[in-house]
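Sending over a structure as structure tokens; questions will come in a sec.
One protein chain is absent from this view; the other protein chains keep their places.
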């Protein structure tokens, strides 16, 4: 079979005829250009060239088969004939320093808590990947407040309780788990680890921790389910498509493949603006090709592009339909106030996740742990406290954070970024160690507050009086930088 | 026609006979010296010389025609005969560094929010211009608290609302606007951009944003109105003159030229002391010519001088007169407590602006967003909530700031400095981009809180419990600098 | 008359026979050693030598006449025969840098507020003098909180008030003053300025500001009264002596010389420990001569020594006696809680000063401005609000601070350190400028809150809701320095 050559492909380098190479095979994407959720510009940048590196972390392996007709699959390319793009290979000083740090990375045994992984990740991840994972909305106030809010909750431990043996296991949405936390859904796992989300699947199996499978994973849904072992539990996170038939197919396929719960994302009708992400490498390149710098290019922005299929019209009236197409328990992911929690009960959903999407959507959305207090009070007032399970996520970094949430009524707690950072630095072993550290913290701290099983946790263990006080908030770094401090009189200069 | 020569003019360089050159023409200002609102000293500095550079940003182009009798207009000067004042041209190290930074300015597309413009402005504007725009009263606590107060307000978003299409348009004082914010009045636009306020007019037209025309503009009122296009809306900001006939002429001229509202400034019976401004270049020069350094020179201070015409006796009893001379809706600009809001309703004015004048007047005046909560509660208590429109300004930098104000009852929000900074760095395109960024933030955040039009916003969307808590305030930089920290025992020195 | 020679005096250099030279005259202080309030050690350091430099700032000029019998006055010394003590002249690097800064001091016109003087003083005063003036008790939390507390009070200005003319004058304790503040009593004025407290007297005259004369002045009482001009008003501050006859003599002499009020210090039964002061030069020298370093030398400490005559047994039952020996209005200086304010009324004193002695006595004593709120509420509750005048001092740096105190019910406000700093840097002109700056700030800010005379000020002008909140306090610098921050995992070192 005669292979295509680089020279031949290089001719198709424009809007009129656009071919790209992915994993040694050529594709004609000319007609697909206007439909590309990420916009035309990024594809045109690779028109006539090898796009594999850019393509990989963002697209599950079944993408081209699923979305591009077979007629546009042009076949194998003789890669020896394809010129290596040197411009991409340029390594600047920052990147050089990063690569050096990667060589000197501390051993994983030196990570004693989840924040340690985060700081190693900050120093060793590729800047674009770090920016994508770590960024939040606007001034990242909510991003930071998510963790900080736990610091406004203090313990009221009981002493002289027999705490010889402590049991951390629990049941969430009907499934058993060794711990009251789960690996939550996060996008684009291959940005941090070439294997992507399956790394989390394997670590979850080793430690008996439930995993939620993301819609926007780098691995395909089936790859992640295939990585499951034994009776490992997985859940499905769902962004609802404007085309409900697609959504139906996804949901029913997940149920068929054994997913045990459906988490419908309700806090992201539009994906957020994250300026740290925008300012990263990718964006800089984008800026260079913009024709008119003065105006906001509304077609741009990775997050917005990726989200183009999400239906902003999703509303309460759609819930019965979901209930009709699946038997999985349904969770509303992203509830943020008591009124909506009450509505959720009255709609008959099985659970709600209090969440602000990791501080990535609306800045000044309240931390979930704070909303939890409001929600549990409202549920009790309505006599609904046993009618629904309540989960929270956002900012969880310590065993104490988890215990506080459970004391206040949460059934379980989602953890996202910390596992991404562990995976991006030390791979599967990193994730396993991160989970083990949490288990260690949980066991010790259960003992220290005087509780031996999850069901014993209750509000009397915490002092929550300051949870709603927002008199001091995370530093507004942009304002601080822009503000010109007053100074006292300058002394004359020496001659 | 024989031109005057530099040598001839140079003879008139003192109080007894004082000539100055402005834009190539000579003027005899000897008799005008005592009347100059900015004081004699600054004119005498240029006696017998070319004063154009100093004159330009501070005086509208019609100033000399308006205030100096034709007999004192001496005619054209042969500028080839005028010695260039080298002493003015000296460029110190700080200025050299600034000019270099101007060359390396980031592209406007790298500004992702209003604070980005501010920080670029800080690094690239001439220091005196920056000091004038950015400074506030006393320790600049109110200046900074204006923005910081928004950080004490958190969102309570609704989910599962159909937010497919979001409409940001609104009506303010009877005029339509594409957005619920306007470009507020700010002085001395030519300090930041040689074209002055008309830059804002043009940007406002492009984005359909209302502009308020300042009394202390660098451009003349008519220049700014002439720059208006189509059915663009403009309002008039007014400092009330001790001579009410002048005020009447200004108001009626504005109405005749199509201004749609009259904003009477009530928070500035005297213009504030701003120490950052005082410490800037201009002041330093002034200091050098002061004879007795030990006493406060009460005739000095740009702000105080400019304000000499403002009537500190303006009071509630003047309001009916204003209502008698114009049909424009009347707004009291600078109300700061509930009692005065009630009085305003009972006086029959159409609207009030809650404002502390951008933190430039009274330090420890409360932020408008905090006063808003007090005012709306009082209006409701009196059944007045529909009898008056309430606006706020001060510290607005984010779309979320605007949404918070609207949720709490504001009809619209004024924005000043951010547009000055955008204009001073990237000109008209900068202002357009700043407006577009705000629109983007507004649209996204409306969606994320679950609202699709301005009229849906209400207090249930915000948690405002901490708004009145002043237990942590902006850093007192002067105190911090002057305070000598305690130290632990010093170790002996090595030999 | 044959002069004494240095050689002769140098023989008397020990406990058995101790002569010292002061201002060119010799004194035999052998028998006085055990009585010296500052302890023997410091005198013995100068035994047989010239002690003038050390003696001067701490002792009024009439000290030797008053306390040393004429028989011990040995007469004039031929100073040419006295060896200059080179060891005292050593100038270390820090002192060299200070002297250089003195040369480069900014002109006084560059001081725009009271904190500017403080920062210039910090950089130019001799370190021991700076340490004595600036130091506070323990961790200096109260010292700093005194000013910081004003930042928890915010204004509620009235607008549209005719503020054409503003009158700052008032009456305090029956005496007229141009302003509602006074120069309070502070010790050891010659540490900062060779002329001492008379500098304040002269500046007070020029600006019509009342001065309180300190017991522990460097100038003698009579020198300070002699410096008075015209109908200038002075008050007497009193530390009560264990020997009541001495106290009686002082009080009646002051009344005879025209003092208009008696301020009895009640917050200093023992003078405070100030570690910054202890760590300064003087202390270091003291440390070198201590024999046993391990124990606290209870005989030491300047403050404690100076205060040895103060009567710690002074109590409420002494008040009637004071009322019997003078007709001057009596003020209790240093009241710190409501219960004592009530007692003061019932005792019939004329006024109280709420004060924590400038944060120099008890750390975590509350700021006077906070105590003021408590006291005025208690007085009102008892119907006592017109029975007593209430003053405050501590932390006042801005015109707004003064206005806040007056709004809350204070009759007047004492200011101490700021005038010391102005005097120590720019002398009399410095103090005059400091007063003028305050007057300027007061006039402007009265106008901006909408008041034209002192008696119009009332609580409705301030929002005082956060005054009692102590959730964030001044930084604990010693703790911060001693605390060893947690760190994330260290990267390996490069080889």
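Note that the chains are named A, B and C in the order they appear, and that numbering of residues resets to 1 at the start of each chain.
The definition used in the following text is that a residue touches a chain if its C-beta (ideal position, glycine included) is under 8 Å from a C-beta of that chain, and two chains touch if they have at least 3 such contacts.
Just so you know, these numbers come straight off a predicted model, no measurement behind them.
Checked against the full complex, the candidates A:140, A:318 or A:374 give a single residue touching the omitted chain, namely A:140. In the complete complex, the hidden chain is touched by one of C:28, C:116 or C:139, namely C:139.
Within the complete assembly, residues 107-110, 112-113, 115-116, 118-119, 122, 130, 134, 139-140, 144, 147-148, 151-164, 275-276, 279, 397-398, 400, 404, 426, 429-430, 432-433, 436-437, 440-441, 444-445, 447-449, 460, 463, 465-466, 469-472, 477-478, 481-482 of chain A touch the chain that is not shown.
Interface residues of chain C facing the missing partner chain: 138-139, 141, 266-267, 269-270, 272-273, 275, 278-279, 287, 290, 293-298, 312-316, 318-319, 332, 334-337, 339-340, 343, 361-366, 468-473, 476, 478-479, 481-489. By the touch definition given at the top, chain B reaches the unshown chain through residues 100-101, 104-106, 110-112, 115-116, 119-120, 123, 471-472, 488-494.
Quick note on the criterion: only the chains that are shown with their structure count from here on.
Where the sister copies chain A and chain B meet, the same residue numbers recur on both sides for under half of the interface positions.
A straight line joining the Cα centres of chain A and chain C is 60 Å long.
Chain A and chain B have Cα centroids lying 42 Å from one another. With touch defined as above, residues shared between interfaces to two or more other chains in chain B number as follows: 139, 275, 279, 469-472, 478, 481-482.
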